[in-house]
Structures are given as C-alpha cells and as structure tokens.
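Only one protein chain is missing; all other protein chains are in place.
Order of writing sets the chain letters: A, B and C. Residues in each chain are counted from 1.
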Amino acid sequence: MSLKMTAEEIMEFLAEEFPQVTGEFTIEELDEMRARVRLHVGERHLRPGGTVSGPALFALADVAVYMAVLGMIGPKALAVTTNCSIDFMRKPAARTDLIAQCRLLKLGRVLAVGEVLVFSEGGDQPVARASLTYSIPPKD
Amino acid sequence: MSLKMTAEEIMEFLAEEFPQVTGEFTIEELDEMRARVRLHVGERHLRPGGTVSGPALFALADVAVYMAVLGMIGPKALAVTTNCSIDFMRKPAARTDLIAQCRLLKLGRVLAVGEVLVFSEGGDQPVARASLTYSIPPKD
Amino acid sequence: MSLKMTAEEIMEFLAEEFPQVTGEFTIEELDEMRARVRLHVGERHLRPGGTVSGPALFALADVAVYMAVLGMIGPKALAVTTNCSIDFMRKPAARTDLIAQCRLLKLGRVLAVGEVLVFSEGGDQPVARASLTYSIPPKD
Partner (left out) sequence: MSLKMTAEEIMEFLAEEFPQVTGEFTIEELDEMRARVRLHVGERHLRPGGTVSGPALFALADVAVYMAVLGMIGPKALAVTTNCSIDFMRKPAARTDLIAQCRLLKLGRVLAVGEVLVFSEGGDQPVARASLTYSIPPKD
C-alpha cells in the first residue's frame, strides 16, 4: 500500500469540498495509515474558561480519520462517518491548539476503523481518545 | 424526583454560561429524565448538499443530555461529558432543523447516562443515535 | 416489511449454527424490528455476590440484536457484529434472569444498527444499555 494523495492534495480537496471548515484544520503529517492534524483553536471553539468544546474535539477526531482515509483511498468526498466513540479525559489547556494523532487500524473494502488521541499542543497527556468507523463508497 | 429547573430557566442558564451557542439550540419540552431539543440549522452546520455536519449532530446530542441533567440536578455548569458513542444512520434532510429526543437512563451520585435519538424535523426515522455519560460535580 | 422467520425458526437456527449457546438464550417475543430475549442465568454467568458478569450482559445484548436482524433478513449465519458500545448502569439482581429489549433503528443493505436495554427480570430500571452494529452479508 502506498499513499494515493499527499498532505497538500488533501488540504486542497478539503478546501474545495468542505469550505465551511477551511482554516480550522491543518494536516501536519501524513503517512501510510496515519495522520497528524492540528485544530487552530479560535473563539468559536471555546467554552467559558477558554477550554475547547466537546464538539470541536469531536470535529478534530473526525477530520483526522477522514484525512488518513483519503490518504489511502484517494479523493472520495462520499466516505462518511457511521460511528464514533469518544472519551473526554482531561480539560484541554486554555486557548491552545489541539493536535490529533490518528492511526487506521483497518482499511477494508466497505469499512475503515481509525483511532485518535488528541493532545493540547505541547502536552504529553491525551485530553481525548476517539475511535471512528467510516463507510467507504464502492469503487466506481 | 421532580424538576429542579424549568425549560425557561435552563435556556437562561445556557445563555449566561455558554454564550457561544446562543440561538443554536432551543429546549422544546422538559420532563423528568427527558428533554426534547431543537437545533436551529444554519449555514455553519451544513456540509455540501445542505446536510447537517457530524459535529453539529454531536453538539445537539450533547446539549440535549446536558439540559435533561440540568432539569434534574439544577444549575451546575460543571457537569461534563466523559464519554459519547454516536451512530450516524441516515443523511439528515437538507436545510431542515433537527430534533433530539433525550432520555436519562441513569442519574447517579457521580455519573448520569442519557440516550438520544435525533430526527430531521417531520421525519420518523432517526438520523442518529447517541449515548452519553456525564460526570456530575460533587454537592457543595 | 414483514418477518422472514418466526421466533421458533430463529431458536432452531441458533441451535444448529451456534450449539455452544444452546439453552442460554430464549427469544420471548419477535416483532418487526424488535425482539425480547431472555438470558437463563446459570453459575457460569455469575460473579461473586451472585451478580451477572459483564461478558454475559454483552453476550445477551449481542444475541438480541442478532435475533432481531435474523427476523428481518432470514437465516444468515454470516451477519457479524462490527461494533458495540455498552453502558453498565446498575448491578443486576442476584441469581435472576436478564431480559433484553432490542429495537433495530436501521436495517440497511450493508449495516444494521440496534439498541438494547437489559433488565433484571421483574425490575423496571435498566441494568445496561447497548448499541450494536451488524454487518449484513451481501445477497447471494
């Protein structure tokens, strides 16, 4: 297996297909079955006290698995999340970017499974853990 | 057990404590261990084709359980989500509000567990199912 | 939609295909997209104090969704669980049968999603909640 898209191509694809999230996420590293993705934390992601909201953490985990899948299967806008389990374990550091480390555990014909650890930048204890299943569109 | 807050009080509490989400969610019905909550779908919740994004669905499920918990325990900003499992089952109808039906299955001293079904308004098939655990702050 | 198998046919199918679990589970009611299933609690399901073990609760939730799926699609031994999320909420009553109430929320071409509440017989508070995804084998 080798990568079907580069990190740059994934960023361009995302900007075209999902303009709503432009500027929120950057893929910092892409490898076979792996991706590291940054959430650029802004006002809209925050809760009182400056901590990042649960939905923003979810969105980061979700996009990280999506990017890792795209790297392996190429530009398929129609890959969709079917399931996510997420544990919120620690309070993210205030007003600090979040980094998701994603690893695909399975890339099947129909389903992909990825796991994600999310860290506050510079922190060594995960603030959240997530596992997600993506449904892969049939080959056309 | 009886309700510690009314739907109106919960909306006021949310507006004060979580101004970031003001206008997004309305609690439409509150009962013991239950809440029905609307997501007012706007541009920021959409994906290409007009469908509601996964993070918006997550946010709705999360806030619905939070509101049901607040109804039972009173205004505690510090109740936090510790775990969520969510299944995305159908594509939401385009540009249509979403309705979450939440039921608390457990309200313990330390943990609360709620389950949520999310429907596109007017639809009778759930677009998503979620279960969430909240950590309840100790009595002070 | 109508049922493709009766409760009796499902019990016979299970006895043939999964002889290991014979006598453990009985389907008590089968309806469209629904099943009620009993775990006949025996020594092997118990933990100290007489409470039912987590794996036995998981097995009950799993078989309940399987039976509800079989009712809808007919005898397919190859339907397999791909994901389960389970919350253990209360201690089951000692040495008491467990009853699973299962409802299918989605029955797609490729995936089925079911949710389950488990009660100690005679109890009105659920001891566990589970949601499971089954992968449906392609039509042959």
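Convention: a residue touches a chain if its C-beta (ideal position, glycine included) is under 8 Å from a C-beta of that chain, and two chains touch if they have at least 3 such contacts.
Bear in mind the structure is a predicted one, so any value in this text is a computation, not a measurement.
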Sole touch to the unshown chain from B:T51, B:T96 or B:T133: residue B:T133
Out of C:A7, C:I86 or C:L111, the sole contact with the unshown chain comes from C:I86
Had the left-out chain been drawn, it would touch chain A at residues 85, 87, 89-90, 105-106, 113, 115, 117, 125-126, 129, 131, 133
Absent-chain interface residues of chain B come out as 82-83, 85, 110-111, 133, 135
Touch rule applied to chain C and the missing chain gives residues 17-18, 20, 43-44, 46-48, 53-56, 58-59, 62, 77, 80-89
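Quick note on the criterion: only the chains that are shown with their structure count from here on.
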Comparing which residue numbers chain A and chain B contribute to their contact, where sharing over half means same and under half means different, the two sides are same
Taking each chain's centre as the mean of its CA atoms, chain B sits from chain C at a distance in Å of 28
In whole angstrom, the CA-centroid distance of chain A from chain C equals 33
Expressed in whole Å, how far the mean CA point of chain A lies from that of chain B is 23
Where chain A touches two or more other chains at once, the residues are 82-83, 85
